[in-house]
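Below you'll find the structure, written out as structure tokens, and then a few comments.
One protein chain is absent from this view; the other protein chains keep their places.
For reference, chains read A, B and C in written order, and residue numbers begin at 1 within each chain.
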Amino acid sequence: NWAGAHPRVAARMAEASSGYAAAYGSSDLDKKVELRFAEIFEREVAVFFVATGTAANSLAMTSASRPGAVAFCHRDAHMVADECGAPEYLSGGTVRMLPVDGPIGRMDLGALRQSVARFNPGSVHGGRPTAVSITQATEVGTVYHLDEIAEIGDLCREKSLTLHMDGARFANALTSLDASPAEMTWKRGVDIVSFGGTKNGCWCAEAVILFDLDRAKDFGFARKRAAQLFSKSRFIAAQFDAYFEDGLWLDSARHANAMSTRLARAFGASNRARLAWEPEANEVFAIMARIDHARLSEAGARFYEWQPPLGFGGELGPDDRLYRFVTSFATTTEDVDRFADLLG
Amino acid sequence: NWAGAHPRVAARMAEASSGYAAAYGSSDLDKKVELRFAEIFEREVAVFFVATGTAANSLAMTSASRPGAVAFCHRDAHMVADECGAPEYLSGGTVRMLPVDGPIGRMDLGALRQSVARFNPGSVHGGRPTAVSITQATEVGTVYHLDEIAEIGDLCREKSLTLHMDGARFANALTSLDASPAEMTWKRGVDIVSFGGTKNGCWCAEAVILFDLDRAKDFGFARKRAAQLFSKSRFIAAQFDAYFEDGLWLDSARHANAMSTRLARAFGASNRARLAWEPEANEVFAIMARIDHARLSEAGARFYEWQPPLGFGGELGPDDRLYRFVTSFATTTEDVDRFADLLG
Amino acid sequence: NWAGAHPRVAARMAEASSGYAAAYGSSDLDKKVELRFAEIFEREVAVFFVATGTAANSLAMTSASRPGAVAFCHRDAHMVADECGAPEYLSGGTVRMLPVDGPIGRMDLGALRQSVARFNPGSVHGGRPTAVSITQATEVGTVYHLDEIAEIGDLCREKSLTLHMDGARFANALTSLDASPAEMTWKRGVDIVSFGGTKNGCWCAEAVILFDLDRAKDFGFARKRAAQLFSKSRFIAAQFDAYFEDGLWLDSARHANAMSTRLARAFGASNRARLAWEPEANEVFAIMARIDHARLSEAGARFYEWQPPLGFGGELGPDDRLYRFVTSFATTTEDVDRFADLLG
Partner (left out) sequence: NWAGAHPRVAARMAEASSGYAAAYGSSDLDKKVELRFAEIFEREVAVFFVATGTAANSLAMTSASRPGAVAFCHRDAHMVADECGAPEYLSGGTVRMLPVDGPIGRMDLGALRQSVARFNPGSVHGGRPTAVSITQATEVGTVYHLDEIAEIGDLCREKSLTLHMDGARFANALTSLDASPAEMTWKRGVDIVSFGGTKNGCWCAEAVILFDLDRAKDFGFARKRAAQLFSKSRFIAAQFDAYFEDGLWLDSARHANAMSTRLARAFGASNRARLAWEPEANEVFAIMARIDHARLSEAGARFYEWQPPLGFGGELGPDDRLYRFVTSFATTTEDVDRFADLLG
């Protein structure tokens, strides 16, 4: 989120700025991009642009809610940890997010199954499960593998739960798995995707993708009353247009992932720091002494301490801390190598 | 909303796209723009960027609410007529918008006073007044004059109500009145402004301005949980930066208003249509036969029928309809004159 | 609401107080009463006890809501005038109540039709109609006649709207019309009833009746999360049990209505006051000078001034006011006659 926009995205926005176009998502460019999403997902989809990933997640949860709704996600998921209660608030108090444990960012299937089973469908006291949300890639740079998604998808079918994917880092997970968008989503049981472009080279390009078109009518009203319908919607469309053109989105993600791999290798070679766990997308977590953090910061590197996730097995010495590094389309090999040199 | 962005706004966004900057509103550019707002309003202000005018209005209403809250606005105000219940929804069901009558877009002060007086502050049954919202310029192209704002401001002080201004067309009203931002707002009793740049040359640039800084702390959390905090916030800041530079915002508004005046003159001169009421900002409302609408549409003019506002005195013949024309920074004198020729 | 409970209701509660019974609505007495409701309505129904009429109305509106929901009721209806925004609040901000005009407490069918028609189902901006609520008997002592209910029912079918009846004074309307519960409700298109016993001799006995059993599952959760599920639910059941036994509810309502008729006659015979409109249930509205109100109050009569409803044709002199009288099971002919004597 510290990088700006990719030059090709910025250029497309500039082009789109002249001329008139229909408002509120009905311009030709909006429609072109909607069709592009259908191609990408290999089926008809309903596409709703929104302002933020938090909005996408919250509206997805609202769409999956009924009175007494309980939705399950990982304890560290953005929805419970970093959205100030937006899923609860934007659903009119209808949804409660229930955190589920699991090592290194992914829900443990057994723990999820147990959490769901605790609710007696015949009793109104506890509430009732309505949805599961998985974060792909996770907050800590890991990804759910295709068979893991399929298992969660099966549980959701069995229990009539909506399966949502928070795809703030969708492209990074996709290229990491070398899968198609269809394979990573509806072919494994995913019903709704928060599709994020912002972290991968756009200014502000977030969309909710519904595979079940029956949800779309309510969704349009739900988006509007949540103040998430842009009048000049094509400024989002323009970003996605450039994002998808000639595979820019996949190239950017592959590059960011490669930079993470390169950085991970640097930690592997270092005497002063070590990798906390293997990165699978565009985030690297490493352990080092606070004194080294200070030293590197002074030299111009910018990275932050991170609260160790539950179940993190790495033993932290008394002076050690966990640090997080995020790579993006804008990270260069020179950046990484210079950092590796500084690291020592 | 059919126009794109002003070239200078588009250019500034392109410039801002390269390089790194702090996220979530803490970049240097964000801070520069906040200071600019303080200069413009001639006092310290709290500035919160949001995604849409609807969000600005709804969060303003939320900020002014308490249990049982009732807020007053004109019957045709965007908040009650065109926001799908967002003020009610985004306030967690706390606020009810109560429509007040008044001719040609402005609340009648007597009607407002009477509406407020109907609530007995000692009784919990009816609810309690907490806010008044005025739309400046109004939905139908008129503006509240400074003394009218002052009178409403006095009522609000007397009754301990928050006074909100929906400034989706703030610049158009300002230049129409030839007033300063301070004179049109806090010097007349306005507490909160929804400050809109989108309709006047930006892509997406809306802000809530709080004159009472005590409200700011809660507001930051309220914005976040409403999913209205942009990560790459500086893309809004960049637009406002260009918008304010060298008076672009005022020049654009003056131009749009002048185009409306020119268009109004064309209607005055026409045999086939007539002005519904005098425009005071950048919207013109005219009466013509449906057959003329069809004829002009065929010739390429794009304008739409509008539901006559309450208290509209113009007598509509059986085949007559009311039509709305919106001018903007992008409207040219040639556009207007060509239309005038077509109109006949 | 100033009267206590009918002696037979009080006695049944005292009887029910001993012994153990299942909680949360599953006791034998709860089940007996549910069956009794089915008999009364001549069909299977779902019955949900709640604490207040406001709760019944709000949960009914919630049950009929979808994103962007707009519900229509008379301008003076309890839901908009006297419930402090509960329908909006308890629906999580989902429902907006839109007031419709009509003389003497009843919506005008044409005005209702027009209000509904203003919403374009293809547009998300305005919101969308989801329900109509009629108050039976109305706030001002009139009743919707069976053919009026049927016409509103037809409109609801045509527009796919849920028809709700606020039956806080259900029995008074029923006996006034000499109709069966089925005839006054589902046979005329009513989908949900707020069935009130409190104003007609119970302490606290309110129920939501659903004719569409599909709504029941969600409703159970909606009631619980709205904190309206009583643990010792049978204390409500006991009241209804006595209320329905040997026609107590109908006898009480007939008596209250007869007392209103008797009181109306007293006003007809008076020189110092006159009837505002013909009562059709258990409320009488009369016009008299404030000085007479003072005189009667001093003599011990307790009645209050009432804000004249919209479209009230009676001409009020400068010193005249409108006053409201409510009769109940506990009103005696002696009470009425004594008042008539005092009135003069």
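The working rule: a residue touches a chain if its C-beta (ideal position, glycine included) is under 8 Å from a C-beta of that chain, and two chains touch if they have at least 3 such contacts.
Given the structure is predicted, the values throughout are model-derived calculations rather than measurements.
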From A:4, A:92, A:105 or A:141, residue that would touch the chain that is not displayed: A:92
Contact residue for the chain not shown (choose from A:81, A:146, A:216 or A:250): A:81
Options C:119, C:203 or C:306, residue touching the unrepresented chain: C:203
Given C:72, C:144, C:219 or C:235, the one touching the chain that is not displayed: C:235
Per the touch definition above, residue among B:27, B:58 or B:91 touching the missing chain: B:91
Absent chain, residues of chain C that touch it: 1-7, 9-11, 13-14, 16-24, 50-55, 58, 83-86, 89-90, 92-93, 198-199, 203-204, 221, 224-232, 234-235, 330
Chain A residues touching the omitted chain (full complex): 67-70, 81-85, 88-94, 96, 118, 124-127, 307
For chain B, residues in touch with the removed chain: 62, 66-68, 91-94, 124-125, 127-128, 218-225, 229
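FYI, only the chains that are shown with their structure count from here on.
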Chain nearest the overall Cα centroid: B
Taking each chain's C-alpha mean as its centre, the one farthest from chain C: A
Interface sides of chain A and chain C: same vs different residues, half threshold: same
CA centroid of chain A to CA centroid of chain B, Å: 34
Between chain B and chain C, centroid-to-centroid distance (C-alpha), Å: 41
For chain A paired with chain C, centre-to-centre distance based on mean C-alpha positions, whole Å: 50
Per-residue multi-chain contacts in chain B, two or more chains: 83-85, 89-90, 92-93
